[in-house]
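Can you read through this structure? Questions will come right after.
All protein chains of the complex are present and in place, except for one that has been dropped.
Chains here go by letter, A, B and C, matching the order in which they are written, and residues are numbered from 1 within each.
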Amino acid sequence: MSSEMKKNEGGMAQISSPGAAPKQEPMTLDQVRLKLNGVRGKKFWRSLDELADTEEFRAAVEKEFPSAAQEWVDPVSRRGFLKLMGASMALAGLAGCTKQPDEPIYPYIKAPEDLVLGKPMYFASAHPFVTGAVPLLVKSSEFRPIKIDGNPEHKYNRGSSDPYTQGTLLDMYDPDRSQHAMYRGENRDWQEFAEEFRNKVASTKDGTGIYFLSSAITSPTLARQWSEVQKIYPKAKLVQYEPAIAGTFLASGLNVQYDLSAADVIVSLDADFLSSASYPGFHKLVRDYADRRKQPEMGMNRLYAVESMTTTTGLKAEHRLGLRASEIPSFAAALAAALGVPGVTAPGYGWTDDQQKFLAVLVKELKANAGKCAVIPGLYQDPSVAALAIAINAALGNTGKTVTVSSEPAIPLPSDQIGDLKALVSDMNAGKVDWLVILNANPIYDAPADLDFLSAFNKANIVAHLGSHVDETGQIAHWHIPSAHYLESWSDARAYDGTVSVVQPLIEPLYGGRSAHHVLQTLLDDPKISPYEAVRSTWKDAITKAAPGGDFEKGWRKVLHDGWIEGTTYAAASGAKLAIHGVPAPIAKDSIEVIFRPDPNIYDGRWNNVGWLQELPKPVVSLAWDNAAIVSGATLVKWGFEEDDIIEISVGNGRVKAPIIVAPGHPDNAITVYLGYGREFAGRVGSGQGFNAYLLRNTWAPFYAIGAQRKIEGKWGVAITKSHYQDHRVKSLLGQGKGDNSLEGDEAVSPAGSADGIGPRGIIRYATLDEFKANPNFAHEGYKTDTPPYDDSLFPNWTYNEPYAWAMSVDMNSCTGCNACIVSCYAENNIAVVGKQQVRIGRNMQWLRIDAYFEGDLAAPRAHFQPMACQHCENAPCEQVCPVGATVHTPEGLNVMVYNRCIGTRYCSNNCPYKVRRFNFLLYSDYETESLKLMRNPDVTVRSRGVMEKCSYCVQRIQEAKIEADKENRLVRDGEIVTACQQACPAQAITFGNKNDKESRVSKLRAQQRSYQLIADINTRPRTTYVAEVLNLNQELEVTPTEFAPAKG
Amino acid sequence: MPAREGTYGLLAEFETPGDLVRAARKAHDDGWRRLECYTPYPVEEAAEAIGFHRNKVPLITLIGGLLGGAAMFAMETWISVLAYPTNFAGRPTYSWPAFIVPAYEWTILWAGLSAGFGMLALNGLPALYHPLFNAPNFRDGATTDKFFLCLEALDPKFELAESKEYLETMGPVSVVEVEY
Amino acid sequence: MPQIFDRSSNALARMSLVLTGLIVIALGVTLDQLQRSPWVTRQGQRPDQPVPFSHKHHVQGLGLQCQYCHTSVEKSSYAGIPPTRTCMNCHAQIWTNAQLLEPVRNSWYTGQSIPWIKVHDLPDFVYFNHEIHVNKGIGCETCHGKVDEMPLMYAQNTLQMEWCLNCHRNPAKNLRPTSEIYNMDWDQPGVDKPVWCAAVPNVDGVPTAESVSCTRTDPSGNPAAQASLKPEALFRPVSLTTGDAAQAAPQIPYEKFTSQDELGHYLLKHYNIRTPKDLMSCEVCHR
Partner (left out) sequence: MATREVKPPDHWVDPATGEYRVIAPGQTFRSITEKIARIVLTPHTPMGWFGLFTVAGGGTMMLMVALTWLFLKGVGIWAVSQPVAWGFAIIEFVWWIGIGHAGTLISAILLLFKQSWRNSISRFAEAMTIFAVMCAALFPMIHVGRPWVAYWVFPLPFTMTVWPQFRSPLMWDVFAVSTYATISVVFWYIGMVPDFGTFRDKAESKIAQYFYGILSVGWRGSARHWMRYETASLLLAGLATPLVLSVHTVISFDFAVAVLPGWHTTIFPPYFVAGAIYSGFAMVLTLAIPLRKFYHLESLVTERHMDNMGKLMLVTGFIVGYGYGMEAFMAWYSADHWEAFTFWNRAFGPMGWSYWCLITCNLAIPLTTLWSRKLRTNIAFMFVLSIVVNTGMYLERFVIIVTSLTRDFLPSAWGTYRATKWDYMTFVGTLGFFTFMFLLFVRFLPMIPMNEIRMLLPGAKIKPKAAVGAGD
């Protein structure tokens, strides 16, 4: 469609509240036909497809067949809708008795020296992320990056990664990325922009009126380039605005490292450091936290969480106190005061008995563990919390032991981002802005609502936008330059510990994208200097210093090989003292508090178009494809809503319509909203999903604000992947008599020895540390659900005496439910994205899911996270019932699914006790989009319509390892095969290996008394075992808080 | 073979099954062997009267059934044990209890087919053309409400005129000569 | 009431019954043959390639080694199709203006690949791996036929599942010494043409391919042949014998084989090839 039209829509992008129908006059289907007139055949489908992306077309469809409308906006079913021809072709093509067509081979002209076709190569790089770079080792097949994983040698993340990082792979291959530079909608060339820009700036002599608005700069080289620009053009201004961290201590340059391996007691003040990389140091913190829990007999750490929105951190905590976000600063102050931190007085506040008790216990614990504890402040809290936390740690003598305040900031150019943005806006309004160059930022979408960025924006003379997509900002900017993905361009970044990683490109820019380095370089003396050279010159000294024999080139090659530059970690600050400014008073208890958080899956909205992340059920609420107004059950009841009702939330002048859902343990009278949704121009996947919470976010309240809500008619139709009922059963009917527990939880969870009590299913088994010490075998005693002895079976048992018997062990104590494994599985196994409508009816294709069970009163639950994938039962119920033998057992005990034999009776799925099989009900795999073909793992079949699929223990990796071993005439070594989920896991919760090798790690884990099998009483003999949880509870708090407001639902 | 010419036999028509049976029994007692009764519904007495007591259908059915069952069980065993032995759900390759069901079904299938088609075959059907249909009154009654006795020319005692009188003595409604 | 049907109808009726039966059977047989026919399998078909490349000429005539073009056959699942450069190595000097080679030169100058047509084309859901076969004693010729006698390339075998299994069920019948992998004329041992092999016990980490060595010349009383019977493994630093292996290596006892079956099982043991049970398991080829 014409870009003019796009402009208009862009103009109204943030005026029209998301969810509401677009305002331009709807076109009728006749017009559609008109548009399509004359085009035929393939072209017809293509243009129809393009057309389908336009707002008016959707409107038209909605008008003429309302039922189909929802289908239509759903990417997958739309594809299905359009590709009937495709589907029928596939149907014909797949039929058994047709011959396959001629396939051409296109050999190289000159084959690259180091390339062995069919063998992957691995390159070290890093994912430059605002909370600290994630060092990577990227798998590349025929020079196409096909799998991203942490760099195993890097001492920061030691091979682990996170959902964001895993998702960036699909982000790079996103077919909706902008493909060429544009000026007022016409295709231009980068050179033209460079010329014009350079000349323009040169003409200003000192850079007056030249403004840069950039996302937070993570690259030291970029910072260097900027400082050089400043030298030449002192009046040019740089504004950094990163919606997710603006206003946080991170943005203002405070940089703290924690060493949890030495912490016996951890206190989180609204810090969600276990659930996603949005907290600095996630990978290391999780790893250290988990390491202290793997062998309870060796002693465990104990985690206390004080938090607002329920997070996995809080749910993993031994003891959790839910507070309204605005109460937390005061709580921190009270804690500091009680611990005798100089200059802090406890603010007078009416804490409840429970809260006071919790506080008292914390004080006691921290004092008792001075020097062996850590207090971690929340990133999305008033900076005073961070200051208090540092003071507390200092007072407790943790500084230098478990806590290090570093001398350098985590981001090279710390700044008051909100303040700067305000200044920029006023300058724009004052007409001072001649050129505004936006670098990888999307202010039109995510700037604070009260700034009215758009009107200011229109006052700027020329706006140039460097971005990966033609997003809301790109739509209306005069210049748009496609930006290169980090896998496409040279750069550098620093990890949590400060180690510098060189960001090494894996592939030529797919769409000729440029990076911010290019843009700044155009203003410097030699605009021709490439980012590559820029990065090299930045680190010349450091590398030469670290290099053997001081040879830079040698050193450089080593850096590229290892992925980092030696000796670049942060130095500790001497006597870090932070002035504690006033602690904000809590918001009145009866007023509604709206809490803003970046989304656990798509962060600030940048990954809105990444299907893997959209389809990923968010931790705690299991919500996919949307954000929502998240409240406590009691609040829902109080307001008289049901889940999925639509409410209107208003803060200041901002209003949004949002579905309301419940998060167990959420503070009452508070609404948590995730940022990053409600994009208008995210792309075919993200556009129109959820609502735009930025419309509620103002400069004066970036983290939480007073708001209001009112009911709107209708249901939203959220896609929640997990059934959640409340247990209303009376005692006589298996129940607990009270309706406040989760039915699923009551059914699944069995605390030690309570086999005949709640949860006779024995799915979650755990004990307290004392119980465990008293009875190490608690995970088996009293449970009716253990594997019967071999000779109980009528049939003789199959024996697995091959050299290998593959098995997996999952440590329930370590898993923090961060979802990294799921996204990793997506990438490794070419799993299809099915779209919201399909997810709603329970058809998501994730081979691996993380089950969360809530135990006890849903107002203050304890949760248990259980990664659940195919258990590879030795007596697999699925195999027995397949009429064509499409799922069989290998001699090594794998339960393999032979896609091309499957006829799709789905009987196996019915008969699977763990319901881990996934079926291609429709043509889910995308066979059309070219860029996605490049991304797929060549060693895994792409499943077509009508076949069953499931976790294969990454059989392709097993085969590869076995072939290597066979060639070298040896057995596969323990740890040589790493499954995709295991590889990604920051907590090392998953272990895979050979159970017939008694020395292997997995055998040892299985030998533990704590390890148990699921639903083993029906004699499935799973190969996956779980290591039961042990909780290091504090006696004083064990009596759970008494009465909660009822949350009948 | 060349189409036969001449007389097929004599056809006597009776009103009631009783008359027919009496006539048939008498003829049989008198030594006629190539004779046949025709009735609109099964009349067992008639068959006995002409000395037809047992038939081979049950035997054929038995054989068919046994073959069917054996064949299926053998095939299942061959497939699971020899052709492509595989570990399904940790069950032994020779899972005989599971094999019984299809074998059982096939026993019935082949027994049934043998019974049905065996019967037709023994009856020499299909025989769309039959000399009797040449008789003017046969098709009008034989499948509705009339009862016929037919003395066939192949019987050594058959002599057109005499046999006709012989039949007349049994009080039929009519006696007609049937041509090939 | 007259007859409805003519005298002939009886014969006709019975005839048609028989015919129906025959037709059903014929249909079955036809379909069964069809699925194995070259029309479906492409067996023996020569697609017209952009260049009528003759393996016969290059392999038999010029004696090019398979790996000269198919470079990755020993180290990757994919044997590799030669880049245009490989052609130009020679054809920059010889046949520089042969009409036949126009597409090659064209590709070289324009940088456009030569669009060959795949002759051995497995379905996408089948994961065949060259390296392991080649390293465990399956010769090129076993699957691809006598390529050196093919002026135009064609598929010698059906490449259907039954064909693969045919060997996976009993690998012994196709195994040959790894030294003979690329030998197009290797014929299986027989009473008149025996094979002598010597083997050293397998050592962890030493490729099995190096633990056996074979010859066709009778080593008894033939020092040269005996010397040639020393498996490569001996010459490795990590080998059983220490010191300067070549000399110190003891005389390896050798055996004589007069049938493929004997040789096959001998190699099965020394190349420690997986059991048919393993080789027939689905995940070997399907993932």
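Note that a contact is a pair of C-beta atoms (placed from the backbone, for glycine too) under 8 Å apart; a residue touches a chain by one contact, two chains touch by 3 or more.
Predicted model only: the values in this text are computed from it and were never measured.
Every visible chain touched by the undisplayed chain in the complete complex is listed here: A, B, C.
Looking at C:160, C:222 or C:258, the residue that reaches the missing chain in the full complex is C:160. Among B:12, B:37, B:153 or B:167, only B:37 touches the chain that is left out of the view.
Listed by residue number, the positions of subunit B touching the unshown chain are 16-19, 21-22, 24-26, 36-47, 49-50, 52, 55, 57-58, 61, 65, 72, 75-76, 79-80, 83-84, 88-89, 91, 95, 98-99, 101-102, 104-106, 108-109, 111-113, 115-120, 122-123, 125-130, 132-133, 138-140, 142-145. Seen across the whole complex, the unshown chain contacts subunit C at 1, 4-5, 10, 13, 32, 35-36, 158, 160-162, 165.
Mapped onto subunit A, the interface with the missing chain covers residues 80, 84, 87-88, 91, 94-96, 722-723, 725, 729, 733-734, 743-745, 747-748, 760-761, 763, 784, 838, 841-843, 849, 851-853, 866, 868, 877, 880-885, 901-907, 909-911, 913-923, 945-948, 1014-1015, 1018, 1020.
Convention: only the chains that are shown with their structure count from here on.
The geometric centre of subunit A is 79 Å away from that of subunit B, both derived from CA atoms. Residue positions of subunit B touching 2 or more other chains: 86. By the touch rule above, subunit A contacts subunit B in their complex via residues 795-798, 874-880, 882, 885, 888-891, 1021.
Only residues 97, 99-100, 102-111, 116-119, 802, 888, 890-892, 894, 896, 898-901, 939-942, 952, 955-956, 958-959, 963, 966-971 of subunit A touch subunit C when the two sit together in their complex. On the subunit C side of its complex with subunit A, the touching residues are 31, 34-35, 39-42, 47, 72, 75-78, 80-85, 107-108, 111-118, 121, 123-125, 127, 129, 131-132, 135-136, 202-208, 211, 272, 274, 277-278, 281-284, 286-287.
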